[in-house]
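First the structure, in the form of structure tokens, and then the observations on it.
The other protein chains are all here in position, but one chain of the complex has been omitted.
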């Protein structure tokens, strides 16, 4: 099976520019042929890819800031380890599994279980497809999306999950769950053929992380004392500066996330499209943050910084399914709705007694669904029914498989620390290491 | 009005390379024509633009580190919100207002009040000016400069200003004040025609932020207890690691700030110039930090880290007006003078009882003026009188309009929190949320 060919074909199938090429006999700005176009595409993936890689740091800082100090070392350990696990599993299984080739048969899928091989050094003895990009750059870029999916999960389950079951789940998620459903769309599979549109992954990445987190949060249960006597006990994050730092880093990384999903930078049209995407991505985040700012002021008479941060992230998730076609004004509105969703969804989840420590489910799942639906407002090729079918299909698959994995882990090795350990904090009990050993405790410890 | 044309023309008017093109009939390294040059220019704006975007994070960290912990959540909220406000206002008004077209009449300015429109998807049905860059990339890059201007203000007014008046001022600054004065230079306006040289904005960005901050600081007044009984009470920042992080991020972002201001990367000469700018920008920051290091050692017998940080930033501001023509040695000296200015200006402002919490006025206004003047030492095209006239004109305009806005805000909704709230900290009183709720307070609280 020629995976490289498959990937380039899948990329071509996704690319408006490439699709348009044969249609326009006298296209005014045709793709640059040969090596120069290949260098543009490949270098674009590398630059956008390192931005997305940095999102792993953003998630780590966001989550470290939003958990209580007694669980910070654990949260950092999880974030560092999941990124390593994603890198290895995606190399071992995930990358090739995302591109099982034509036919989409079980045989193809089984055949796709193989290690990733990059282009040979110096492209020696190969004839690379110069109309796309190097395998290494595509692998690097795609890996970072897979890792981001895993990062989403860790925040929701913070402060009570054990380290190793979490990492085993991460391995399943990054090696199997993510790549299989991603193949349906980005591998050129049946959702793609049905006409599902998800430019950079409101569904394929963000809702997938959200569904996996939701399954975990339900099976794991809420933190001790969070919902007691019908009341919600606030458990404020230990460091809002770090949470803000994480949000800014994620915002930065999102330019790579959405911009790189254009897949090509080998024509004036493609680079202008990436520019549109940068502008739209930025203003959607602005819309989300301002919506949360205004709504919390109106509803609670006080601006809530954590809502503003999550509002910005929800704006980013919302625009991710279609960052190209909206005007700046439409992108602003799409992001603002995402921010509003967060403001209402966070207390709603608390009402449902679903304990999502950092707000990952509102941000990535709810805003991800909204963003996937919103494609129909700005992209004439989108079908609402196809978008809904795709959202539901991916959701059912990921939620079911994730639940099964969580239940198996719960039944075998256990997924939750003991109540004593939870009260004392995971850092000292599980890891024996405090994040801030010198700073005396104040009176507000949750 | 064809704003796209105007922008490209304004850019061409600013670009040495473009200016040189017609003059050299047999130029050895002419700009790359067609799509390839367009891709180079556009991608350069995107990369440099995301670096400048990250400066918003740098400002947030710097300011969060330099305020006391009781005001950190507020400072973070302001920084996150101002970046959103800048994105929206620059889209609604600012961008087109910066390029009002030829003639510079009131009619033109009024006609420039319009939403920003980006290039159509895939550049369909357009004939882009391939000698420049996509509108989206230009918008993205320019927006980040506007946002940086607003970031400068927030630090100086920290620890006593209310949230909403600050955000309303930010809207006026990013929607009107910044773009109008920027049009005089970068929109090809009268300062530009007079021969004013300000490569990346020592005056157009940094002094503008500084003047707006100075007006605010004067009208707002000093923090309670800062200047009491003829003594200056030190109010040390709560977290110097975050302040250092912010400084390093700003230093990184400045490569985009100055490098991207070359505007073109479509020839060997242009990319070599961007390289010169990177080298000069870096060594000017080094010069500023070392000057502050040595001066505080000599003057106070102890190195002062906050001065070293602000010295580095002042070095960066100083080189911003002309990062291209200096030699590395000249850039080092220009930056070192900037660092020295900070060491003397910070106590000078305290003597004047002007309370600038983070040192924004010495760094951005004083070093910005110095940098604008210093252009005459390395660029033969610069006229000292034109530089001085421009500094004064921009200063009078921004200071007057800013003062008017601050005074209106003071007279209507009030701009300052109550003395009780200021003592208790803005985080609990205005926002009801502490940045570090778990960390017990020590004995040194200012």
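For the reader, a short list of remarks on this structure follows.
Which chain is which? They are A and B, in the order written, and residues in each are numbered from 1.
One rule holds in what follows: a residue touches a chain if its C-beta (ideal position, glycine included) is under 8 Å from a C-beta of that chain, and two chains touch if they have at least 3 such contacts.
Owing to the predicted nature of the structure, the values given are computational and were not obtained by experimental measurement.
For the options B:110, B:272 or B:396, the residue in contact with the chain missing from this view is B:272. Interface note: of A:111, A:136 or A:221, the residue touching the hidden chain in the full complex is A:136. The residue from B:62, B:144 or B:249 that touches the chain not shown here is B:249. Remark: the residues of chain B touching the chain excluded from display are 16-17, 20, 28-29, 32, 36, 40, 44, 47, 51, 68-69, 236, 238-241, 244-245, 247-249, 251-252, 255, 259, 265-276, 278-279, 282-283, 285-287, 289-290, 293, 302-306, 308-309, 312, 324-325, 327-329, 332, 436, 439-445. Contact between chain A and the absent chain runs through residues 35-36, 38-39, 42-43, 45-47, 49-50, 53-54, 56-57, 60-61, 64-65, 72-73, 76-77, 79-81, 83-85, 87-88, 91, 115-119, 121-124, 127-128, 130, 133-137, 139-140, 143, 163-164, 239, 242, 245, 430-442.
Note that only the chains that are shown with their structure count from here on.
Mean C-alpha position of chain A lies 32 Å from that of chain B.
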